[in-house]
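Note that one protein chain is taken out, while the other chains of the complex remain in position.
And then chain A:
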Amino acid sequence: MKNDRYSIFSLLRETLRGQTGWKPVWRDAAPQASYDVVIVGGGGHGLATAYYLARRYGIRRVAVVEKGWIGNGNIGRNTTIIRSNYLLSGNVPFYECSMKLWEGLEQDINYNAMVSQRGVLNLFHNDAQRNAYIRRGNAMRLHGVDAQILDVEAVRRRLPFLNYDAARFPIRGGLLQKRGGTVRHDAVAWGYARAADRLGVDIIQNCEATGIRMREGRVVGVETSRGFIGAGRVGLSCAGNSSRVAAMAGLRLPIESHVLQAFVSEGLKPFIDCVVTFGAGHFYISQSDKGGLVFGGDIDGYNSYAQRGNMPVIEDVCEGGMALMPRIGRVRLLRHWAGLMDMTMDGSPIIDRTPVDNLYLNAGWCYGGFKATPASGLCFAHLIARDEPHPVAKAFRLDRFGRGAVIDEKGMGAQPNLH
């Protein structure tokens, strides 16, 4: 709260002082006996939830309990892409809300998250795919989201090195969302953690939730590896492990945990100026500000909590890359990692109350959780503070599966590994 705002003046002051005055970005808090709200899971969504609870809903006695350390989960394991190019009306307003929050995030939390609206370009390779993308683009524009169809010449001007005339998958054009782009993922975790901490939120690391204590159908607190923490309300925000944590409250979820791999190459001079996705296979790529190519593809496709994948998917991703841009064939891989995805039965997330009073669930982000971070935090904070869904997240109900109101962007049915 004190004079620790980042600005040109703090930068100059520290330059003159030899950078000796910087403080830790958040306190290493020890758990208190009780809080108004305890958030289980210190990932991007949990931290954002705590921040918006304190900032927008005036609830300051908030703790975030995290089993590891801040930034170790999926907030540090994704491919940093933000976009709101969705088709279904249950999804578009939510992801557009997120995009608008990204656009003002750095001023809001006073932290440089390197939000870069460099554009997201989804390529199409045949007439049917063009029609599908035109439909998607129209759906986006009807919701007030920017979208434009580029013909092949416009794509070629922007990315002259793609494999345009491949015999099987010639490039016919693409759907461009100019406001899409990338964000420095770790900075999102650190920035939200710092901003929440400044508002008095306790961020408690190395504190694993081991049980959810209930009395008469109502949650009263969380058992943790650092003792019991009483809570008026508890929010579960631990995608990847949602089923395990929800099971502590006796809930079974429409979720399977799957593993998704991601990759980064050695640093290269800048040559890809937007996010590009291959339409004939599952492959997406961008170039980080350090020059590394950041890319990924499909989930491995089987239940896993291992945070590591297998070779066939690596091969599949690289084949997609080679089919799209053969010039990356001699680039060396620098790092490769994996994270756990809450894959739901319809491919869409859940932000809802649970059958247990005062217990709230934020789960099922499949492999699209990063771009949702700000809106997920805002909507979950709204739900916890007001006990009613935020208008843009009102379709993300836990009971939608039983009601037949699924939000199935891909139309794949109840098979998590196909979403």
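By definition in this document, a contact is a pair of C-beta atoms (placed from the backbone, for glycine too) under 8 Å apart; a residue touches a chain by one contact, two chains touch by 3 or more; residues count from 1.
Note that in this section contacts and distances are computed from a predicted model.
Undergrad: Can you pick, from "Ion-translocating oxidoreductase complex subunit B", "Sugar ABC transporter permease", "histidine kinase" or "Sarcosine oxidase delta subunit", the UniProt name of the chain not shown?
TA: Matching the unshown chain against "Ion-translocating oxidoreductase complex subunit B", "Sugar ABC transporter permease", "histidine kinase" or "Sarcosine oxidase delta subunit" yields "Sarcosine oxidase delta subunit".
Undergrad: Could you tell which one of A:304, A:348, A:362 or A:376 touches the chain left off the display?
TA: A:304
Undergrad: Kindly state which of the options A:13, A:218, A:244 or A:290 is in contact with the chain not pictured.
TA: Of the listed residues, the one touching the omitted chain is A:244.
Undergrad: Of the residues A:170, A:355 or A:402, I need the one that contacts the missing chain.
TA: Checking the options A:170, A:355 or A:402, the one contacting the hidden chain is A:402.
Undergrad: So which of A:23, A:252, A:269 or A:330 would be touching the chain we can't see?
TA: Final answer for the missing-chain contact: A:252.
Undergrad: Contact with the hidden chain only, please: which chain A residues?
TA: Touch set of chain A with respect to the missing chain: 241, 243-244, 247, 252-257, 301-306, 310, 312, 315, 345, 401-402, 414-417.
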